[in-house]
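The complex is shown incomplete by one protein chain, all other protein chains being positioned as in the whole.
Showing chain A:
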Amino acid sequence: MSEPVLQARGLAKTFGHVVGLDRVDLTLSAGEVLAVIGDNGAGKSTLIKCLSGAMVPDAGTISVEGRQVSFRTTQDARAAGIETVYQTLAVAPALDIASNLFLAREQRRPGVLGTVFRMLDTGAMKKQAKQRIDDLGITTLQNINQAVETLSGGQRQAVAVARAAAFGSKVVILDEPTAALGVRETGQVLRLIRDLRDRGLGVILISHNMPNVFEVADKIHIQRLGRRLGVITPRSHTPAEAVAIMTGAATLDPAQDADDLVDTPRNT
C-alpha cells in the first residue's frame, strides 16, 4: 500500500473545559478498513466530525493523499472525496430517497432551463439514484420516490449508506452504521463496507460492536478519554483484549502498535 489516503496529525479539540480530542494521529490507507473504537466520551465522534468537516479542530493537520487540507464545512470534505454516514443519518425526513441522495449536490437541467431558470433535472437524478442503489446491491429500497420518513430505520440507514457509498471517491466514514439494524441489514452493511474497500476506498468504521469490528476491520484504532492509545489488528489482539485496552483495564504495548508496521497484509 502506498501513501495514506487520509492522515491526521495532532488533532485537538476542546469544548470549554472538556477535552474532546487530545493530539490524535490517524492514518488510513486506500483499500483499508480502519475501525475506531473507544468507550463513551473517548472522542470517536469528535474525531470523525473533524475528518468530515462537520467540526473544525482547534489544532492539528489533516491531509488527503499527502496534500494538506483544511475543512471548514462538510462540503469541503465532500469535495476532497470524503463522505460520511452520521449516526443521526443526516437525512431529510420529508424529502424522497432520490432527493436525499442528491441533497446539496443537485443536478440542473442542461441549457437555459438549468442556467437561467435553475431547474433541477429530477428525472436524471432519480435514474442515477436508482442505478446507484442497484449497483450497491441494496435491496431494501424499492421505490425511490418514497419520502424517507415513511421508511423503517434500517431502510433509512440504507439511504444514508447509499449516499456516502455512491459519492465517496476516496474515503467513506461510517459512525455506528449498524447500531440500529437487525441481523440481515447488518450483514448487508458489512458486505457494503467490504465492497467499498475492494473498490480501493479507505473506510473508517466507528462501532461499539466488537464482532462487527473484528469481522471487517484491517486495523483498529483505539481511543480513550480523547487520546489515541494505539492501533491494533484483528490478528494481534482478541476482542476481549481490545475491550480491556479501550476501557483502561489493560495497556497497549507500544511495540505492538500496528501503525508502525509497514504494509499490513490483508486477511481475505
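The rule we apply is simple: a residue touches a chain if its C-beta (ideal position, glycine included) is under 8 Å from a C-beta of that chain, and two chains touch if they have at least 3 such contacts; residues count from 1.
Throughout what follows, contacts and distances are computed from a predicted model.
Note on the omitted subunit: UniProt lists it as "Fructose transport system permease protein", one of the names in "Metallophosphoesterase", "Fructose transport system permease protein", "FAD-dependent oxidoreductase" or "Membrane bound protein complex subunit mbxM". Summary of contacts with the chain left out: across A:8, A:89 or A:190, the touching residue is A:89.
Taking the complete complex into account, A:106 is the one of A:106, A:134 or A:198 that touches the chain left out.
Touch with the chain omitted from the figure is made, among A:78, A:197 or A:221, by A:78. Residues of chain A in contact with the chain left out of this view: 54, 73-75, 78, 84, 86, 88-95, 99-100, 103-106, 108, 117-120, 122, 140, 142, 147, 149-155, 163, 180-185.
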